[in-house]
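Structure first, commentary second.
A single protein chain has been omitted; all remaining protein chains appear in their positions.
Moving on, here comes chain A:
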């Protein structure tokens, strides 16, 4: 009986989606806003990647709020999972069969440095090509996850991570306030020279903010992953 209702609800949703797809006409021109962004980001900000330009400068305040959401999640997951202190099972007592296999350990030794290097590359390449702080931070955190799977005894230093993360946040907000003082507004990237389009050091403050974002996101995600381990 319940299955029938589930199926009915699903079919109704499917019908709505099907009408949406059938009625959708693929766009053949851009909206005025998109055209403005596509012209202004390379010319005015000096960033090749338009999406990064939008995220870090035009919607910079929104991105700051997003990082605050991530911070809140790291904190709330910590509160939720740490309240039952003392009931943490003794990891040493587990038998060897539950540990990671030889493949995982050796694989992690080979690809872990490459994952971290790739994460740093993605973070610092955000203004030039596909990439940016969030994506690179997620890559770094996935490396941390592999490390924790391959070596379950690794202790993550929460104090160091939270200090790094807070420092990155403080510098991020300071850059934003410098934008009010020296340029057009909060988080305006014109406080640093625009440079040449396509050069590694270019696009004003965007690479700096991107790096700070990457550090913050990487640290926060690592903390979240480590909280789930215990």
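Note that contacts are C-beta pairs under 8 Å (C-beta built on N, C-alpha and C of every residue); 3 or more make two chains touch, one makes a residue touch a chain; residues count from 1.
In this text, contacts and distances are computed from a predicted model.
S.K.: Any idea which of "ABC-2 type transport system ATP-binding protein", "Cation:proton antiporter subunit C", "HTH arsR-type domain-containing protein" or "Stage III sporulation protein AA" UniProt assigns to the chain that's been left out?
M.R.: The correct option from "ABC-2 type transport system ATP-binding protein", "Cation:proton antiporter subunit C", "HTH arsR-type domain-containing protein" or "Stage III sporulation protein AA" is "Cation:proton antiporter subunit C", the UniProt name of the unshown chain.
S.K.: Per the definition of touch given earlier, which of A:9, A:163 or A:201 contacts the omitted chain?
M.R.: Reading the full complex, the residue touching the unseen chain is A:9.
S.K.: Decide which residue listed in A:39, A:109 or A:196 touches the omitted chain of the complex.
M.R.: A:39
S.K.: Write down which of A:50, A:112, A:156 or A:171 is the residue touching the left-out chain.
M.R.: A:50
S.K.: For the chain that got dropped from the picture, name the residues of chain A it touches.
M.R.: 3, 6, 9-10, 13-14, 17-18, 20-21, 24, 26-31, 33-35, 37-39, 41-43, 48-51, 54-55, 59, 62-63, 66, 69-70, 72-73, 76-77, 80-81, 83-84, 87, 128-130, 132, 134-135, 197-198, 224, 227-228
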